[in-house]
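Left out: one protein chain. Kept in place: all the others.
As written, the chains take the letters A and B, and residue 1 is the first residue of each chain.
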């Protein structure tokens, strides 16, 4: 089983830092990230921020380790770390994830 | 259970309007949105447009209410409102969704 783990970061620098950390630990094969805008409830008010969305591509069994490693370095107290299941994928690509993630 | 509900809007303003509406009704904890390009079949031709993609983060049980509230204010007759299941997530973040969405 494989996951796309969706994470949001406070900035491009933080997204890069998290991506690099997960890749160096071989907890992800690839990380995509891009700029987004966010509106959300926080401390009783609707907040508005610019963030970076990330998709961390990895094996499903690595979710807990990925979550813990992100929480060690993330600037938020409650970061969004949510896994979407890859239902089907190109076999060659999934094999590459298997070979890359340790 | 939790959903990331993927919605497309015609503009940034419409994405903001939908996000605000859902947040004010406490039907979402957070909404991310960003600019995209779209190619799609419509009235027998391949159309090309700029849109905004949205991810509405909420409890799965709220899908019908979210769908109806979006359709009340959306400019499209057939908006994309599709739920992706959050397979696993950081417990603290999911608890925050539970506390925020009513």
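The rule is short, and it goes like this: contacts are C-beta pairs under 8 Å (C-beta built on N, C-alpha and C of every residue); 3 or more make two chains touch, one makes a residue touch a chain.
Keep in mind it's a predicted model, so treat the numbers as computed, not measured.
*Asks:* If the missing chain were put back, which residues of subunit B would it touch?
*Replies:* Subunit B touches the chain not shown through residues 3, 6, 8, 34-41, 46, 51, 53, 60, 63, 67, 71, 78-85.
*Asks:* Touching the hidden chain in the full complex, which residues of subunit A are there? Just list them.
*Replies:* 2, 4, 12, 16, 19-20, 23-24, 26, 29-34, 55, 57, 84-90, 92-94, 96, 100
We take it that only the chains that are shown with their structure count from here on.
*Asks:* Taking the mean of the CA coordinates per chain, how far is subunit A from subunit B in Å?
*Replies:* Their C-alpha centroids are separated by 20 Å.
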